[in-house]
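Each remark here refers to the structure printed beneath this line.
For this view, one protein chain was removed and the others were kept in their places.
Labels for the chains are A, B, C, D and E, by order of writing; each one numbers its residues from 1.
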């Protein structure tokens, strides 16, 4: 039986990655000390690895495909193909950023002010590229962790990852610039992509992942609309596709069904009610394939 | 941009309040040590505060609106408007009660027996009102916590909050009387209510909260009914609105859809099956706006 | 009011049993130290007990019905009626097995090699029956726990329970044979079954449990099918019942709705999309009564 | 090199046993999942096992010596030699007891009242002996744990282990009688005792264990005594041996040193001070070999 | 048998209080949910209570004596006798302080600036006295906890307890003034003090507590001093009492023994070594009664 070797991120992304894969139809489980998850699909063989190292293993072909951060793929300068970007970082839905940060009261206001300074970071290569881009010479030291506490004593500035900036603010740091953005990505080994079976398997994986990810932000709205206001009601429904409208036995009323962003219901529903809609139901969905 | 200042309860109600607000469409997140949650709605500005103190802040206008306990609003005798009552205490769906309790073997059988006794409680004002209502003189001491262990050595009776009474029973206490009932309430500052934008925002908030709360206790039932038993089947469906009935291609069968209380399905479904219904599906719903 | 006394398993099965019962419509709650759960059904009276001892209590009539393991029911040789088997062990959906296991490098290759050996197990009676069936004489010692570490020093072989075998492999044990399989079962007292009210109550309980269990593995699929491919699409839908097909206002399209195994969607959805289906939605369901 | 195989108790006694052995000079360490502790003595080879099973392994010679409970040694009726009794149960210094207990309001007042009743216990053999001694017939059921919650529904009485009785009281049980007392014991295999090297090793082990155990309850008291009150001071010192008295350069004063029970210092020191003693020091000791 | 009723603080002081009492010779133990510790002294009867309420119970005679905070005794204005002050707050040995604090950037620089402001605190009476002493009118609100996060939104200033100020700094607060200092105190009921047996028991308790507390900060130093440098060595020993000097068989050397503050050994020992001392030993002591 053919087999696709898939790498999954160990650590802070593991739980959310497993949850998304479960939503997509693959249920990975791993005992607390193992690095080899089992999965309800005999065509997959899974391995956990640090996101920092993942792209190296995909490049070497130890893995055919992996879910990892785009940032480390760039930091490692790995020769792999990014076949999908998935935005589902832990706390928010926005991309994470690697930012240049300094103490609140530092004199450093822009990249230019870094000349001759010491910068502590986990992404030494990304920072060196950034400095080169600004024509600045500075000492870049690899940080083994807790980068945000390195300034001001152990370094003049840091480049660290952040989602909301709240941890930086709590450490009284000021963000000077964004060095790189990152999202979770599906990256593939180039030789694996040339194998039709593996290619099809990866395509199905990406389709289902995106279907599950999309479903997290959508809901199914069902409502009874008075026929006289049907046009007005359909007019305010922000659906991509036109909504499904069905007759009801009571000819004054119709049944409307549509998919909308979950974020709009709190403003949409009061409006619908204002237009006479009744029996408004919101249901969650598992997957949406448009 | 206009902004509504909303107070949310720190402590035992926080998790359930955040969950309900999330269900209603507002996703508050707060780091473990912060008192200022962020939310996916730029029109809201949130603050955490103790339920005991909340109504004071709403009265003073530090907050426009707050989710808090009705009990403490009364204890503080705050001049605020209760715009909704939400029943979703931690363990149960019933209101919590502040009860007068004594040791199992105490001679105190009613409020009258409290004359000259020492009562320990966190709600000193509510208890004084209660005693005045019964024409009884007793010493009411403020309890800094663990009130249920104050009797019999440190006090003769207590007035403490309970949902199910199980903690009181575990401490071998007997409930003598209910001093006050309480529910979670949305309370508003009177000046904020006079501001049309704030009023509309609060109305939408309450509408969605009630839609989400209502949905917790309802389910969507779908089933195929043999046409010959359709009347009998519709007859036992306890829906407020008449159910939606649709034809199926097989003319012997119809598709029925309705909202029912989740609590009745365990008795309703066996009956429906007895009447020949097939393909009975029960789906959860996120929100119901009738 | 009549009352059905129900026993629920304390320990590793408790959480999953409570979750399944909640899904079925009964919400049991129990404080951490109590053995008497409360439930939102005045006709039930619940007690927690060890699965190992449960069938003895059902046999004696202390309980009318209980959810417990079939293995211990057999080990105890209790005179009770198994009225349903429910497969929902913690990590997987497969039955658990009691297996004969030895150290990886042991000379024991089959039951025959146990002659004269020491076997440590919690299910002494099941093992004795197994040995008798193989005509083997061996010493069977009751294990008070941690059976898997008894070999090779404290015993020559063990008979222990396993779902996936991973704990055995982690202890470098080799499975020699399966001594018994087990599932979670609903067992009833024979006298209680003769009482019509109790019998009906147990039947409803089993019907709803199976409806909830079945729903865990199914999803509701909704999609818009181009009329020209409708037959092809319906042809690949693996539903037991024929799917519900409805007209849409756009006559080129139809709305299809069906229940499928959640495990097939990851292969089915790419195929449906290949046949031109659009707006594919997957929804979870709470209960399915076929 | 000769080697003594020693069994140590897994579970609730493990931590205190390791602490006592460390105080005695042997430092056992074990990783959380291993059953084979390492120790700073190449002449010892250690194994962890349940106290319930330990004496069986000593009897069979799997272990030469073990630290275990006397109760389980009797329950198993193992043919081993008890070479020392060590009293250091978790919460107190008193022996633990296996007691017959019933609900507070039970009609059972003595062993005689057990006729025809159901008794739940982990020590089936000890209870059967006890019942035989009282000429009583009752059904004794093996309890897989949580014995104290078995009454009144699942059994009429229990025999359970207790140190202080507080857990029984918390469950509203009344102690009817003591079925057996138990202490921690050092038990030896009879063949090992016949080996002179093993015998000497076990003797040293017991000597050091008792020296360390004894030291826990004693302190070294040093004080300066005015010569005129020396006799009075020495007179109230409750030491087994006469105290060491030394001259000081100031001839009016002497230096006194003695070992006393730590429990008496709180009454002794005020008396000594009353007799003019100065510079009273109390020091802890690691070991005392009288 | 006569009995002394002693109150011990529940909460943050409990562990350190129990540890000090254990060092003094009384071993209190309490199960996690009980408020009635047991103790190895039949003449004591112990009760746990909140420090905030303790002095009220001593005043009423519910307790004869209690270990509690001086601050709450003053806040409650209780008529009790302070018979000893014990300094052993959790993190440090210094008294705790109730301080007036404001946001770092607040305009409030001294008590005078509080006129018309809102102050949040747990010690309403102490703050009112403080304000009266400064002739200032301000609103003092009782804080139910987390006082340090009340500013700037919910109050203008706070009065909160601190040992090191680090929690205040972490919340970006500035200390304006100290409102009150506090230490742990032994407070006695006046009637109990008039009972000779109770008085003697309390005296012994205080003597032993102070002996144990004193021992925490002292060590016993033993060293061999070359006779020729003996005077120089004795000269730098900072002992209250003159050290004990004994002859050794080698007449060139003497044995010196003395008690010194543990804090000085890190500077003293290098000096002693510089003066030729050898075999310098430092030993901990359990109790010192001078």
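In this text, a contact is a pair of C-beta atoms (placed from the backbone, for glycine too) under 8 Å apart; a residue touches a chain by one contact, two chains touch by 3 or more.
Note that this is a predicted model, so its numbers are computed, not measured.
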Which of the visible chains would the unseen chain be in contact with across the whole complex? A, D, E
Of D:25, D:95, D:165 or D:226, which sits in contact with the chain we cannot see? D:25
Which candidate, A:10, A:97, A:222 or A:287, sits in contact with the chain we can't see? A:10
The one residue from D:7, D:51 or D:211 touching the chain left out of view is D:211
Touch as defined at the start, partner being the missing chain; which of A:53, A:163, A:177 or A:278 qualifies? A:53
In chain D, positions touching the absent partner: 24-26, 29, 31, 34, 38, 40-41, 203-204, 207-208, 211, 215, 220, 241, 244-246, 259, 283-290
Tell me, which residues in chain A touch the chain that this view leaves out? 10, 35, 47, 49-50, 52-53, 56-57, 62, 141, 143-146, 149, 153-154
Sites on chain E contacted by the missing partner chain, in the whole complex: 91, 164, 166, 170, 219, 224, 246, 248-249, 255, 262-263, 265-267, 269-270, 273, 278-284
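Everything that follows uses one rule, which is that only the chains that are shown with their structure count from here on.
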So, what's the distance in Å between the C-alpha centres of chain D and chain A? 58
Distance between chain centroids, defined by C-alpha means - chain B, chain E (Å): 44
Mind pulling the residue numbers of chain A that touch at least two other chains? 246, 283-284
Can the chain contact pattern be summarised as a line, a ring, a star, a complete graph, or none of these (other)? other
According to the definition already given, which pairs of chains are in contact? A-B, A-C, B-C, B-E, C-D, D-E
